[in-house]
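Read the structure below first, then the notes.
The complex appears here without one of its protein chains, the remainder shown in place.
On to subunit A.
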Amino acid sequence: MVCYNMYIFNRDGVCLHYQEWSRPKHVKDGAGTLVDDAKMMFGLLFSLKNVCTAIDPTREVKRPLGAPTPHGEGCSFRSFTTDCYKLHYLDSPSGIKIVLNTSTDLGNLEKHMWQIYSNLYCEYVVKNPLYTVGEPFECEQFVQNLNKLIKSLG
């Protein structure tokens, strides 16, 4: 049970935080730089969400691909598994997107993702008087408690 890395994006695609615990394949062999990596990840999330909404067989909503979806409509995917890793995704109502890449043997981490959002992000980042909302952050308390939570997972 390994956690590889984690991204936090805001609604506009700014990567607010990136943390990695284990990354055997170097980013240079993948996207190139960390900045490109983050952009690619956000692009993936954005497109995947739109495609999910478009091929949704349950709801009858005609929406052209690319149009912004109002609240309540549209599907949000939770995770996807490849043969190498599993990607867990949380899209909060305020547009904060949390992505966690883990090994394939971990189960459903939805509860933990919500914990990361409410107990860690909201407590230590949003309420941090020294932080300006919307900018990338590296808050000590957030990082410490996040590491604790990740250790308890694996």
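Here, a residue touches a chain if its C-beta (ideal position, glycine included) is under 8 Å from a C-beta of that chain, and two chains touch if they have at least 3 such contacts; residues count from 1.
The rule is simple: contacts and distances are computed from a predicted model.
Trainee: UniProt name of the unshown chain, from "Subunit of trafficking protein particle complex", "AP-4 complex subunit epsilon", "Tubulin delta chain" or "Anaphase-promoting complex subunit 4 WD40 domain-containing protein"?
Mentor: So the chain that does not appear here would be "Subunit of trafficking protein particle complex", according to UniProt.
Trainee: Taking the entire complex into account, which one of A:Tyr4, A:Tyr18, A:Phe42 or A:Tyr89 touches the absent chain?
Mentor: The single option touching the absent chain is A:Tyr18.
Trainee: What residues on subunit A make contact with the chain left out of this view?
Mentor: Residues of subunit A in contact with the hidden chain: 15, 17-18, 35, 123-124, 127-132, 135-142.
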